[in-house]
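Entry: chain A
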Amino acid sequence: MKLKLDFDAAKPIYQQIIDALCRAVARGELKPGDKVPSQRDMAAHLQVNPNTVQRAYRDMERDGLLETARGTGTFVTERPELLKDIKQDLAFREVSGFIEGLRALGYGDDEMLALLESEIRRLQSPKPTRNLPATEEEQEEDEE
Partner candidate 1 sequence: MRRNKLQRFASLYWREIRAARTRALVFAGLLVLWLLFFTSGLISYPSQAIIEANLGILTALPFWAGAVALWGLRGEWRARTSELLLSLPVPSWQILLSKLLAVMTEVTAYSVGGLAASLLFLRRSALLALAELPPGYWPGLGVQQALKLYVTYWLAIAGMVALLQFAFVVGRLVPRFSVLLSAMALVGGGWLVLALGTFTTWLLNLNHRGIHAAFVTWRPVNDAFQYVHLEANITPILVAIAMAVAFFLASAYLLDHQVDA
Partner candidate 2 sequence: MTGPGLNSTNPRPPAVSIEGLSKFYHRTTALKELDLLIDGGAIVGVLGPNGSGKSTLLKAIAGLCQPDAGQVLVSGLPPSPRTKEFVAYVPEGSYLYSWMTLGQTLDFVGGFYEDWDDAKAAELVRFMNLRLDHQVGELSKGMKARLRLILAMARSADLVLLDEPLAGIDPPSRARILETMIKEYRGQEQTIVLSTHEVGEVEQVLDRVVFLREGEIVIDANADDLRQERGTSIEGLMREVYQ
């Protein structure tokens, strides 16, 4: 599994690793029960400090996203709710980012909602100008 990561050096790296893995699960590239690379392999692949990877894995294990079986390796948890939880978590974070960003621009709450509605309508036409995750989320929402 080739995890690609374009580092934003301004954000904590361990968090970016967690996000990348979560997105991989959300996109279906990683399925529950799949084996993830060992910490050492991941660190070598991403060219980061193994301790950073360790922190990421530890947090993910604590949050129930990964589980380690002694001797066999680390796997994505086979929790039925996992995919939903991850997507929810990612979605929440996108929304928080959105809200904070607009607040910083001076938008009030009502203005934010109005902007959101108009953009949703605009993007319902089949010519997405956004990046991939948003499109897929919309597709899944449409399917549901």
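A quick word on the picks: all candidates are chains of the complex that A comes from, given by their letters.
The definition used in the following text is that a contact is a pair of C-beta atoms (placed from the backbone, for glycine too) under 8 Å apart; a residue touches a chain by one contact, two chains touch by 3 or more; residues count from 1.
Owing to the predicted nature of the structure, the values given are computational and were not obtained by experimental measurement.
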| item | value |
| --- | --- |
| Selected neighbour of chain A [touch, this complex] from 1 or 2 | 2 |
| Chain A residues touching candidate 2 - in the complex, by the definition given at the top | 7-15, 40, 43-44, 46-52, 55 |
